[in-house]
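Missing here is one protein chain; the remaining ones are kept as they sit in the complex.
Right, chain A next:
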Amino acid sequence: MPTVGVKRDLLFKALGRTYTDEEFDELCFEFGLELDEITSEKEIISREQGDSKASGASDIILYKIDVPANRYDLLCLEGLVRGLQVFKNKLEAPRYRRVSPVNGEPQKLIITKETAAVRPFAVAAVLRNITFTQERYDSFIELQEKLHQNICRKRSLVAIGTHDLDTISGPFTYTAKAPGDICFRPLNQTKEYTATQLMSLYKTDSHLRHYLHIIEDKPVYPVIYDSNGIVLSMPPIINGDHSKITLKTKNVFIECTATDVTKAKIVLDMMVTMFSEYCSQPFTVEEAEVVYPDGKTCVYPTLAVSVQHCFVLCPPDSESTEKIAQLLTRMCLRSRATGVGDEIEVEIPPTRSDVIHACDIMEDAAVAYGFNNITRTTPRTYTVAHQFPLNKLTELLRQDLAAAGFTEALNFALCSQEDIADKLGKKISETKAAHISNPKTAEFQVARTTLLPGLLKTIAANRKMPLPLKLFEISDVVLQDETKDVGARNSRRFCAVYYNKSPGFEVIHGLLDRTMQLLDVKSARGEGYHIQAADDPTFFPGRCAEIFVQGKSVGRLGVLHPDVINRFELTMPCSALEMDVEPFL
């Protein structure tokens, strides 16, 4: 969930009234948002970097507001205020209009075929006769950053460039060139660099270095030129310094380059709908033409308004269709009841790209209605409950094993390769383990194939506890299995260990006997269970036996090998038992 920080006093000024913190918190809740934190720049710096760094910082009060992940229209002050004013019936939701330039000649952005190799899409638009103030300018920059971090997926899907149109002249060309052939003065630098030099320059830039990987390995880098060969930007890394916008900028050329054209259109719509408010003709946006390599021309911004006819699904209580339509209108979704049954006609503005189904409309209706105002009902769904048989057996066994004096441990399903192989005297290739490709540390290399290492590590962490230590765990391990769609399956295991000054094989053996008694399996060769000597590198030679149930091996028990004990940083003899649970279902 993105968090948007806005200056409280600016917000109140725009809302035309003040609120107490509690009142504003309540308003946010009603609107489906959450006032996450009330703070100031000074407080943030002081918390993150210490009081000394914060001394000069601003102590203007900031509201940090949590916004739902797909509500890009609420990522800046302008959008928040517009949404809240409409919600409070103080403003009618604006209709955004795409207009042709006065001279009839729209700005052109020509895409060349070279871009196909790196970043094939671009869209553009113009904000004409805009008036910036310091606050508006800051918000304009901040919105680009917020969009970059969210819908643009850290500029990988879409990158936004904004330019002072009066410093450049179209038509513009969006092409891709070898990095050595691109040379310009980037934003806030004093001299020109080639793209190759820029990539190494920004290696150490705390902000830009995160975006370099997007194009770094490509043979060509994307670049936008004006008709005089001036570089507007090298997306998705940096703009040119030449066309940078200032407080004095009157006309803004916005381009978005992308690998996902749907998202590029949304991002462009978002930029222009939010800031066209400050144009001399508010909520109008001047169109731009984008010419694709195949000659096809598209006009942007899309600013599409879709009209959806939907039926009231899951109505909150039994509100009338008219009432639902009113609620939706307050959520910036102009609606009216058509009179045909429960049908509502809803106008979805370009700011609401998140509305892709009637259910999204109904969600907004529920938000506006207030979740807490919904009458709780009990579904009449009649069902008979069943336990999952394996879990039922596990629950019964756990209770009785604790009653037998053993204490339950709970260990991680992920561990290192060493834990399940080397430390137990086995080879990793024999374990049938599932391997993780992107573990952040060795603790998460594999899914465990045995419960024993976890229990031994639990003992190692509890060496100061009085002896004997008697532990058990019943849980799943994971084994590769080609017969499954994912190539692996869980296997439920029961493992127990006895750790004391003497090995206590008889204690673990007794626990096996007790477990078999609980499982209604008699001690007998053939029909029942029996154990017989086995060789296993985990166990001390001659002190390991295999457990057979109806002639099938289900596990092993024995006295652990001293090498195993040492590798788990233990000092005392230890006997252990591990067996499958599933054969007893």
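Basically, a contact is a pair of C-beta atoms (placed from the backbone, for glycine too) under 8 Å apart; a residue touches a chain by one contact, two chains touch by 3 or more; residues count from 1.
The rule is short, and it goes like this: contacts and distances are computed from a predicted model.
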Legend entry - "Transporter", "Trafficking protein particle complex subunit", "Small ribosomal subunit protein mS31" or "phenylalanine--tRNA ligase" - which is the UniProt name of the missing chain: "phenylalanine--tRNA ligase"
Legend entry - Touching the absent chain when the full complex is considered, from A:27, A:61, A:299 or A:404: A:404
Legend entry - Per the touch definition above, residue among A:164, A:205, A:241 or A:260 touching the missing chain: A:260
Inset, instruction - Taking the full complex into account, find the residue in A:447, A:497 or A:545 that is in contact with the omitted chain. - result: A:447
Legend entry - Contact with the hidden chain (one of A:439, A:510, A:537 or A:551): A:439
Legend entry - Residue among A:58, A:462, A:523 or A:550 touching the omitted chain: A:462
Legend entry - chain A, residues in touch with the chain not shown (by the definition above): 153, 157, 260, 262, 313-317, 356-359, 366, 371, 374-388, 390-391, 395, 398-399, 401-414, 434-440, 443-444, 447, 454, 457-458, 460-462, 465, 469-472, 476, 478, 480, 484-490, 492
